[in-house]
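Shown here: the complex without one of its protein chains, the others still in place.
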Amino acid sequence: MPENPALALPRPSAAGNLLRHARYVLAGNPVTAFSFLLLLFLLGCALLGPSLVPHDPQASNALRALQAPSAQHLFGTDQLGRDILSRVVVATRLDLGIAFFSVALVFAVGGLAGVAAGFFGGWTDRIVGRLADTIMAFPLFVLAMGVVAALGNTVTNIVIATAVVNFPLYARIARGEALVRRNAGYVQAARLTGNGELRILLTTILPNILPIMAVQMSLTMGYAILNAAGLSFIGLGVRPPTPEWGIMVAEGASFIVSGEWWVALFPGLALMLAVFCFNLLGDGLRDIVDPQRRT
Amino acid sequence: MLRVALSRLGTAVPSLIGVVVVTFLLTRVLPGDTATYFAGPVASAEAIAQIRAQLGLDQTLPVQFGRYVADLARGDLGTSLGTGQPVLHEIATRLPASAELTLSGLLLAALAAVPLGILAALRQGSWVDHLCRVVTTAGVSLPVFFTGLLAVYVFYFLLGWAPSPVGRLDAFATAPPAVTNFLLIDSLLAGDTETFLAALSQIALPALTLALFALAPLARITRASMLAALDSEFIRTARASGLNRRTIVLTYAFRNAMLPVVTTLGMVFSFLLGANVLVEKVFAWPGIGSYAVEALIASDFAPVQGFVLTMAVLYIALNLAIDLLYGLIDPRAKEG
Amino acid sequence: MRRRTLIASASAALAAPALRPAAAQPAPTRAETLLLVQEYGPNSLDMQGIGSSQPVNGVALNCYDRLVRYKRVALPGEGNGSTFDITSLEPELAESWQEASDGMSCTFRLREARFHSGRPVAAKDVKWSLDRAVSIGGFATTQMNAGSLEKPEQFVALDDRTFRVDYVRKDKLTLPNLGVTIPFVFDSELAIRNGGGDPWAKEWLKNNVAGSGAFRVEAFRPGTETIYVRNDDWKSGPLPSLRRVIARDIPSPSTRRALIERGDTDISYGLPPKDFKDLAEARRVKVVGVPVPNAIWYVALNATTGPFTDVRLRQAVAWALPYEAIMQASLFGRGVPMWGALGGPTTAWPQPFPYSTNLARARELVQQAAPGGVTTSLLFDAGSGTIAEPMAVLVKEALAPIGINVELSKIPGANFRGELNKKTAPMVINRFGGWLDWPDYFFFWNYHGNNSIFNIASYQNPAMDRLIDAARFAADADTYAGAVKGFIGLAEQEVPMIPIAQPLHDVAMQRSIGGYQFWPCREPDFRFLTKG
């Protein structure tokens, strides 16, 4: 075995260590550092955006419809003369919100189910496994469409649909991680010290797989945004006139051929940037959490 | 091998039952009254009731389910109201189009992603690595419908490099005699270069659009599994034995790294097959994805059910194929 | 009755190819082949069948013959083709016809025509086809009933080439209704032979053409393409100059636009109004826009439940709508304004209502009716979202300042009719079009107390019903004119629905394409089209 001299060095504290590790990873990885900055920017838009934008994102003006980018309208205007920059910025909150809540939901349900399946095995495993298999056997995007179509196209249902299609992924990852740890020494030790199985699951297994799940959550955030955009393109998205990137791209798509490229391009870029950010961030987090398994 | 296959099929049965039940329920809770929709714009209440009875929608859910399962058992997937054709027939004619497109996209993606992933792993932390990461991530960050539209605009409308996006063949070309129903293969079999080129030029843009999307997962997994393989002890043995770099990278590291790549390839394939809905829409590709979406929007149950069942069967078949492929690559897999 | 169109009608002689083709034909050349792109194609080849989609009308039009067709009226402008006059009929399968002296039947003399199968067209085929239309149920039967064509007993085959229709009542719509795309003539022997026991051969006719029309279907690939080839033996009109027509389904409107702009297709159907406007302005391709007879984009306000039971609020909305903005941003000018009329109602239909954007009056009316303001929701069909969605957004924005808060609800196409059937939606954006171009026909569906699905406002007013009924069966022109003015005036007063615009039906085609023909069903008629 190659000896790793770094491991032999004394280490001060967990938090400090993680911070230093993060800094090390970021310094050696400008792409991840960039994605962190991007995330801060997006969060800034989501929190402060509505009070910063130059125009009312919903105010139409038929006289100014479909104007190319100019000093007054940096991103141009759309079919109804609304300021695209304002709409793109304001949409950040909704899009990030959809992504965040769907990921939180799937983590809570899928992650927990997966951990239980991996840890308890037996029937729990079989039921969760079957459920995940059944969902996997569906084409995911079509399933998401079906869920939204069946429940109605509200933000809540988009969140639910995104969570449902991600369930197998989370359940599988959590199951795998729990399975590896099910008979780890410290879990056996916890049994010896009188912890019940459920308690071990919640206090021992779950916290230990959190970092790996965090990586997945970041990657899924990007997918959730894309998913919502795809649903919007089909016409199952958020209700108009609420600004949302997917709808804006879908609406703008019909103007590309006629030369009004800005209508679709800027929301498309925002969408891409956000998904890009979360994907890179997920990669970066993986480097920090688990350098061995970066994919 | 046979045992692996059989046990795979055994575990797939409950999933299949689950898919049948979920699909049935999902299509039944879809809002919208099919009967009203298809009765036409100025239908009387009786006309609607008549259509409802004709569709069997006036029965209770269990009865409808029973009928549905009985039909399925006879291989009858029902008739699409949207296109008026038997679903089985439509899926059979449309599946090759989707499969050809998806496979082409996947092939393109694999041809680009695998070398890229290997390179990134070999030069971990270098600019190649970062570039690979940024490019592939950017590819997966773009909604496919956006990429597709942009591609049509630039390559067809502005530059005129690509032919008009009107499906698998341009309107004036004649399809080669059907053998595999893959136009590229059939035209070659028929020795018809002209049709082959026509089909190739039609498939190029949509396949590229799909490939761009499939690039990221493949490149990532290639890179990761190459890193893991390169890091493993047998590579150290190979290096210590003085084997040349080519043998080490390709014969030793890459063949071992292929296992997760193959799994991901299968996953990406099944994902794309269902998810190229949007690409099919943009490029007027007569595949099953766009078929299912149109049906879903129209609350047309039968095609949605048929599509989902087909996908489920494909998914199971695909996993089986991957298992068998695994057995070819990895002797350990044969042991079960 | 004169039909109002955007362009004053004029008559022009239509050149028709006079040459008969030789017996042995070379394969159609590209010049003889037309490529047309549309959003989606037919889902059946049988327009009488249940669940047939809009493009099936095109199959009925091109592959089958009717007894009669409407008189073709040239559209103004060089090479813009023709529209029609629904009040005057021309022969198609029938070479002549004579209404009985009591006005309660009409006898048709059939021409010597042959089906694609080679069998001569006989009166029994006509009877079978019309019997089928009134018996099959669904849309076909409803449409037949609209012209008082209700039961098989009305159709009598006198001999091989003589056919009589008996009337159940005097109805000015009866004869015009024989020209729509429902009462077309099947080869009844062929159909019955292949029907597999089904007397109406529903399944077989869905996938097979058994007609005598100008085109046969060479390939029918639903969702992909439909290919038509000319029937060289067509007797019911001049032989078409096109020998082959390929109709491709291209779902993406951008692609359809790109195809026509780059010259890769001859005709592009169903683009968003924005694209038609651009194409018309660029003038590289020809855009023919015909105001769709008897069709209107409107906002319906529920007069039975919800806030708009108060007529003042309905009027307030009518005064508040941003008509100009909608015309520009949603319809891109591809429509006829239906607002700002001066003077009383005329008998023309559609005709503008006297409302225009006047926020002060609107606010005043809201103050009177609901000082605290109103919150409500506005439904529209996702399927027509390109137009309806911006329209809805503009309506929402315009109503907010006068105290009416609107939540938009985009209903997927499949659910839209279901929602309308509930009769509870307070506010709906919709477009209605009737094939039979009479105002009483429009009002019967949209305002009558029998509360059809299209009376979206659920408007109930016995006075209105009396006027509509009076017009439908009016014996003389004056009574008719009086009733029509009466119900239009009432509608302007009560505004259960606020007309916004009469849509144009646009088609983009290469400059080389001639002989365009607009029919009530709006599908392209290949029989008169020319290329080059």
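A, B and C label the chains in the order they appear, each numbered from 1.
Convention: a contact is a pair of C-beta atoms (placed from the backbone, for glycine too) under 8 Å apart; a residue touches a chain by one contact, two chains touch by 3 or more.
Here, contacts and distances are computed from a predicted model.
K.L.:
Can you match the unshown chain of the complex to its UniProt protein name from these: "Heme exporter protein C", "NADH-ubiquinone oxidoreductase chain B", "Multicomponent Na+:H+ antiporter subunit D" or "ABC transporter ATP-binding protein"?
P.N.:
Not shown, but named in UniProt as "ABC transporter ATP-binding protein".
K.L.:
In the complete complex, the chain left out here touches which of the visible ones?
P.N.:
By the stated touch criterion, the chain not on view contacts A, B.
K.L.:
Check each of B:Ser7, B:Thr174 or B:Thr193 against the chain that is not shown and name the one that touches it.
P.N.:
Counting the whole complex, the residue in contact with the absent chain is B:Ser7.
K.L.:
Looking at the whole complex, which of A:Pro30, A:Gly44, A:Gly97 or A:Gly196 touches the chain that is not displayed?
P.N.:
A:Gly196
K.L.:
Touching the left-out chain: which of B:Asn256, B:Asn276, B:Ser290 or B:Thr310?
P.N.:
B:Asn256
K.L.:
Using the document's contact rule, name the residues of chain A that touch the chain not shown here.
P.N.:
Interface with the chain not displayed, on the chain A side: 1-3, 5-6, 8-14, 17, 20-21, 24-25, 184-186, 188-197, 204, 207-208.
K.L.:
Tell me where the left-out chain touches chain B, residue by residue.
P.N.:
2-3, 6-7, 9-10, 124, 232-234, 236-245, 247, 251-252, 255-256, 329-332, 335-336
Note that in this section only the chains that are shown with their structure count from here on.
K.L.:
Any idea how many Å lie between the Cα centroids of chain A and chain B?
P.N.:
Roughly 23 Å, centre to centre.
K.L.:
When the C-alpha atoms of chain A and chain C are each averaged to a single point, how far apart are the two points in Å?
P.N.:
Distance between chain centres: 47 Å.
K.L.:
When the C-alpha atoms of chain B and chain C are each averaged to a single point, how far apart are the two points in Å?
P.N.:
39
K.L.:
Enumerate the residues of chain C that touch no fewer than two other chains.
P.N.:
Touching at least two other chains: 254-255, 258, 261, 412.
K.L.:
Mind pulling the chain B residues that touch 2 or more other chains?
P.N.:
Where chain B meets two or more other chains at a single residue, that happens at 30-31, 149, 152-153, 157, 297.
K.L.:
Along chain A, where are the residues that touch chain B in the complex?
P.N.:
28-31, 130-131, 133-134, 136-142, 145-147, 149-150, 152, 222, 226, 229-230, 233-235, 246, 249-250, 253, 256-257, 261, 264, 268, 271-273, 275-276, 279-280, 283, 292-295
K.L.:
State the interface residues of chain B toward chain A in the complex, per the touch definition above.
P.N.:
Spelled out, the residues of chain B in touch with chain A are 11-12, 14-16, 18-19, 22, 26-27, 29-31, 125, 130, 133-134, 137-138, 140-146, 149-150, 152-153, 157, 216, 220-221, 223-225, 227-228, 231, 270-271, 273-275, 277-278, 289, 292-293, 296-297, 304, 307-308, 311-312, 315-316.
K.L.:
Per the contact definition, I'd like the list of chain C residues that touch chain A in the complex.
P.N.:
Against chain A, chain C makes touches at 253-255, 257-258, 261, 272, 274-275, 278, 322, 324-325, 328-329, 382, 385-386, 389-390, 392-394, 396-397, 407-410, 412.
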